[in-house]
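After this line comes chain A, so read on.
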Amino acid sequence: MMLELIVNYISYAMLLLGSFLSLTFGLGLLRFPDFYSRMHAAGVADTLCAGLIIFGLMLQAGLTLISVKLFLILLFIWFTSPTSSFTLASTAYRCGYGTNDKGEQA
Partner candidate 1 sequence: MEQLINVILLAMLAIVAIATAKLKDLFATIILFGIYSLLTAAIFVSLDAVDVAFTEAAVGAGISTILILSTIALTARTEKPSTHSVFLPLLVVIVTGVTLVYGTLDMPGFADPDAPVQQHVAPRYLNDSINEVGMPNVVTSVLASYRSYDTMGEVVVIFTAGISVMLLLSSVKHREDELGNLKDLKHHPILLYVSQIMIPLILLFALYVQFHGDFGPGGGFQAGVIFAAAFILYGMINGIDNTRKIFQNHILRWLAVTGVILYIGVGVVTLFLGGEFLNYNVLTEDNLAGQHYGIFLVELGVGIAVAATMLSLFLTFSEVRRSQ
Partner candidate 2 sequence: MSTFLELYNYWIFIFLMMTGFYIVIAQGNLIKKVIGLNIFQTSVFLLYISMGKVANGTAPILIEGGAPYSNPLPHVLILTAIVVGVSTTAVAMALIVRIQEAYGTIEEQDIHEQDASL
Partner candidate 3 sequence: MISSHLPVLQVVVPLLAAPLCVLLKRPAVLWAFSLIVSILSAVMAYLLLQQTADGNIISYAMGGWAAPWGIEYRVDTLNAYVLLIVASISSLVLLGGRKSIEKEIETARLSHFYTAYLLCFAGLLGITITGDAFNVFVFLEISSIASYALISLGRDRRALTAAYQYLIMGTIGATFILIGIGMMYMVTGTLNMHDLAQRLPEVSNSRTLMTSFAFLFVGVSLKLALFPLHLWLPNAYTYAPSIVSAFLAGTATKVAVYVLMRFIFTVYGIEYAFTALPLSAILMLLAIAAIMLASMSAVYEDNIKRLFAYSSVAQLGYMVLGISFLSVAGLTSSLLHLFNHALMKAALFMALACVMYQQGNVLMGNIKGLGKRMPWTFGAIVIGGLSLVGVPLTVGFISKWYLILAAIEAGHMLLVAIVLVGSLIALVYVWKLVEQGYFQEGDEKITKQEAPMSLLLGTWFLVLANIYFGIDTSLTVGVAESTAQQLLGVSP
């Protein structure tokens, strides 16, 4: 009984932290001055928030098929999100976006 309660509280904490972070990073995406710093905000949010929220949900679900699916989703996000962030950044950089000719940030 006790254990269940603790697990529940941990799950709630993770969910709340996740939502708080998603809001802050959302703000970052909105307010940061240039593309590369915005990308930083979005990238961190994607991996960290997703991890927190999905782990939170997994704790709620317990050891079931649902948790397996959640884990798959998380795995998927962890694989694809950094990949696309990286590809996006490198493409933007290669296209010369937001940098001067020497490759330094303008």
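Inclusion criterion for the candidates: all candidates are chains of the complex that A comes from, given by their letters.
We adopt the following convention: contacts are C-beta pairs under 8 Å (C-beta built on N, C-alpha and C of every residue); 3 or more make two chains touch, one makes a residue touch a chain; residues count from 1.
Every value quoted in this text rests on a predicted model; they were computed, and no experiment measured them.
Colleague: Touching chain A in this complex, which is it: 1, 2 or 3?
Modeller: Result for chain A: touching candidate is 1.
Colleague: Can you check the complex and tell me which residues of chain A touch candidate 1?
Modeller: Chain A reaches candidate 1 through residues 76, 79-80, 83, 86-87, 90.
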